[in-house]
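For this view, one protein chain was removed and the others were kept in their places.
Let's turn to chain A:
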Amino acid sequence: MSDSSANEPLAVENSRSQLTVAGVGVQPTPATGRTRRARRGTSWRERLEIAVLSGPAILMFVGFVIFPVVLAAYYGFFKWKGYGKPTDFIGLQNYKTILTDPEFHAALQHNLTIVVLSLLLQGPIAIGLALLLNRKMRGRSLIRVLIFVPYVVSEVIVGTGWSLMLQSNGAVNDVLGKLGLDSLQQDWLSDPSIAIWSLMVIISWKYIGFAVILFMAALQNIPEELYEAASIDGASYWQIQRRITVPLLGPTLRIWAFLSVIGSLQLFDLVYIIWGQYVAGTAGVSTMATYMVQYGRNAGNFGYGSAVAVVLFLISLIIALIYQRFVLRRDTAGAITGGTK
């Protein structure tokens, strides 16, 4: 973990350059260039190769990803306990129930709160940390690794550890008491006005490392000439960050925000592990996914659970499409896929 390691390009780019080396001085062919060669048409032999090579992947993907999603849309129209064939067709009744259920409204509201707070909390902190770690200092790559550790630890372990720490007689309140900050002691997990903030702290702690490494990679790709030119023109450190660094972080920032939004809408593991299905509702941290599991599979109502899944998917899809239409459109495809290189 020497200092220089952080200066190395990404693994993927790194290996691309190895490929070029292996090509013995041959220029790498652009992706689109490979279609230029006139082909004699797809022979039966090629067809066989295509089928054999792509068959297993398509089979697994369609069978376990596409098919269940389609099934969810189908089951959503039935009242069905999961045994035998669904026969009790009830049309849109499940959807009516979902959209009028105050518990679902609460869950949706929690999801939206988590979406907004994740962006507002993690974004600025992660940019700050990335800028900090991009400065000249010893042990930078070690620090980068340590910040990333929570991201690799599983949700179950994170949830178990944090829920023990945050119990009313847990470590956090104990440490606060020893510091003489008794007034700050809280019922971190069950007080509905605080639980969502506890969840936000845990989420930020767990996922901020991911944002930091993304931003650090983007910072490394900003050409040094820009900084040199700015400093020759007499720009201060903060002016440089504000006028050059942050604007050039734009594409990465927007991609990260997209992933964060989708992740926040689908949030399940941490809430279900720390609060469980029943407490999540009373503590004000239930999400659409915990609602889905609680009233779907755990209640044995597979038709209803599938309908919730469809609603969850549609909400995510709509938000994703809006985001792509109005935010990501500003980036050309090239900017997202490496225009900052």
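The working rule: contacts are C-beta pairs under 8 Å (C-beta built on N, C-alpha and C of every residue); 3 or more make two chains touch, one makes a residue touch a chain; residues count from 1.
Simple rule for what comes next: contacts and distances are computed from a predicted model.
Hidden chain, UniProt protein name from the list "4-vinyl reductase 4VR domain-containing protein", "Carbohydrate ABC transporter permease", "CO2 hydration protein" or "Pyruvate dehydrogenase E1 component subunit beta": "Carbohydrate ABC transporter permease".
If you put the hidden chain back, the residue from A:Q93, A:T113, A:S190 or A:Q266 that touches it is A:Q266. Which of A:M200, A:L214 or A:L328 touches the hidden chain is settled by the complete complex: it is A:L214. Among A:V116, A:L146 or A:L181, only A:L146 touches the chain that is left out of the view.
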